[in-house]
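Omission of a single protein chain aside, the complex is shown with its protein chains in their original locations.
The block that comes next holds chain A.
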């Protein structure tokens, strides 16, 4: 009984402790941004990254690429800051507000974790233009907010079709990091694409963790266990939408031996993953966050900014399929018609499995 009580106390202090940690370190990292630009009347862009920040070789780096392009082509100046693991809502609000306070009038928030803070800070600063990546909920809605999402299901549809065309065992797999509506879009597209090509195909789906436990995006050990299970059950291609846990999926493909493949996600992982597994990456579902970021900054710069929802789809180059390694060149003639049908709208890809 006493232990139960202690545990409760621990849980409470832990939550409080983490919250405190998040907001404390915020002042440090918030101020550590870099200020570059051409001075004068240049547009001042504030970037608030998700956990990991610049250099994560994935989601945030893609956003940084968009900012870098805006810096060199549009001559904007920028300040960057990043989120901490497990930080409190107030820490994110404070980060956005401090960007606004230091004179940055165009703010990009990377990741759905910022939804509520963007909604709140945007309301308090009606003259500042905001963009949020990966959220289209009412939380972040506002007259000065562009809500940028991507049609992950469309890119996933194409890699699903590629997997179904390439499988020799008629059995493929999917590993999702955390079971959220966002990751379900990946799964839904993948299932639909694979079944379109081969209706009889067997597809295993596994999610590593359930909300509110988001460790599934950073646990390669679980990723490997899940993918091992799918390979050993007979699958020969596994697609992951599991962030950092994906490294485990690649290792599982390597351990499974010849003729076993993995499909990467977000960036072209045949270029960014551990060199010893790059040759096993059949293709990657690329999500060009950079396109969204650049487009938003450009629209503010030339005065064409429009608040509201904006989805970057296959037709805008917001999502796509990587061809590094040339493993899917032989099925290009079968994938291209599908791509065109998605773009023309004659194939409607579902967003829930």
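In this text, a residue touches a chain if its C-beta (ideal position, glycine included) is under 8 Å from a C-beta of that chain, and two chains touch if they have at least 3 such contacts; residues count from 1.
By our rule, contacts and distances are computed from a predicted model.
Participant: Looking at UniProt, which of "ABC transporter permease", "NADH-quinone oxidoreductase subunit A", "Cytochrome C oxidase assembly protein" or "Diguanylate cyclase" names the chain we cannot see?
Facilitator: "ABC transporter permease"
Participant: With the missing chain put back, one of A:84, A:106 or A:284 would touch it. Which one?
Facilitator: A:84
Participant: Could you tell which one of A:232, A:259, A:279 or A:341 touches the chain left off the display?
Facilitator: A:232
Participant: Just to verify: which one of A:149, A:251, A:267 or A:284 makes contact with the chain not shown?
Facilitator: From the options A:149, A:251, A:267 or A:284, the contact with the absent chain belongs to A:251.
Participant: For the chain that's not shown, point to the residue among A:105, A:205 or A:299 touching it.
Facilitator: A:205
Participant: Determine and list the chain A residues touching the chain excluded from the picture.
Facilitator: These residues touch the chain not displayed: 3, 6, 9-10, 13-14, 17-18, 20-21, 25, 51-57, 84-86, 179, 204-210, 213, 215, 218-222, 224-226, 228-230, 232-233, 244, 247-248, 251, 273-276.
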